[in-house]
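Removed: one protein chain of the complex. Kept in place: all other protein chains.
Coming up: chain A.
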Amino acid sequence: MAEMKRCTNIDRISNLPWDVLDTILVHIPLKEAVRTSILSSKWRYKWTGLSRFNIDDKCFPSYLSDKVLRWKVILKIIHQVQSNHGGPVEKFRLAAYCMPNHCDLDQWIWFLTDKGIKELILKEFDSIKRFKLPPEVFSCPQLSCLELYGCIIMLSPTFRGLNSLISLNLSHIYISCDTLESLIANCPVLERLTLINIDHSTVFKISNLNLKYLKIDSKFEDICLKSVPLLSTVDIRLRVKPRHSDQGKACNLVRVIGCLYSINKLILSSNFLEFLAYNDVPERLPAMLNHLLTLDLRDARLDSSKVVKVLLSILCSSPSLEELIISVSPLCRYTFLDFQRSECLVGLYFNKLKVVKIRGLLSTNHECEFIKFILAHSPVLETITIVTYGGEIIPNSVLLQFEPASEHVKVISLRS
């Protein structure tokens, strides 16, 4: 930006209305905001009244590696804020390597809940799952965004719900199944839920009438998505091999995914696909997923005929699909072994499918069968990108021989 005459003759900044100055100062790193204390006596405590505080590793010089000393610095900051702060604190983020004293942290959180905190991000890296979050957090009327790492969550018996909570992100948290279920169900405006490494909860029971986005990356034994009419994006990765399920129970794919009528985007990773494959996978889901636009399979064990069945079952149930992305697991030695055009597939056309990306193929005949099928049944396909690992690239000339249904399809074949 060209430097125009950028000096004022009078001091116009020190007397700006507080909320305007706050809007300016929250755009600079906390360390620099604190440095304004030296500008003049008027400025000495202005920084303590900020509406947002972001304490992370950038606040500390690199030679200060002792985590106890780092906490002492943080404590100094929060004491100064507590002594001087006038208005509300909207956002507080703590994501620094340090060793928090849990009493001090408790007291500070108490202070924040009193100050009408809206966004609280707390990452306790030191004593993971030993810090019990004060229950006051869960009665904050204005809390709209909560992100926690490494604490223990227990709800008080008087827990009524968080009426303003829109986004909840829990990572490496200790929370029981029932507490989690209750927490999710009692947040009436919740839109986004992220659960990472919540390993003590063996069963995830998720029920929320407003939920739109769900991401899970954790170990679990079972999952139940009930009453989630607005759920539009689901991204699930199961970190452990699924346990063998009792025979005679309903198919997991039908039970978990089959009821997501509003779903727009499905991201299913690794072991979760094997979980979904348990018990007889039908050729098609009982009800169509009319709004599914994107299907993204990651780390997919397509050497398992059951997983292939899961893929085909979803494809047969998604008339509006626009984008198909498949990443084959590097553990596969072959893929699509049993791919055959079943009754269901013969008359199936992907009338909206525009983009296909398949990564990790090994250039086998069976794969070619699958690609041939996709090409022949996708009349509006725009691009298909194929990335093979090792082996030969499938030459474009061969691919074009597959008689694609779409005239203008662009075929991209790469080798990684």
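Going forward, a contact is a pair of C-beta atoms (placed from the backbone, for glycine too) under 8 Å apart; a residue touches a chain by one contact, two chains touch by 3 or more; residues count from 1.
Methods note: contacts and distances are computed from a predicted model.
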item	value
Missing subunit (named according to UniProt) among the choices "TATA box-binding protein-associated factor RNA polymerase I subunit A", "26S proteasome regulatory subunit RPN2", "Enhanced disease susceptibility 1" or "Skp1-like protein 4"	"Skp1-like protein 4"
Those residues of chain A which, in the complete complex, touch the missing chain	1-2, 4-14, 16-17, 19-20, 23-25, 27-29, 31-32, 34-44, 59-64, 73, 76, 80
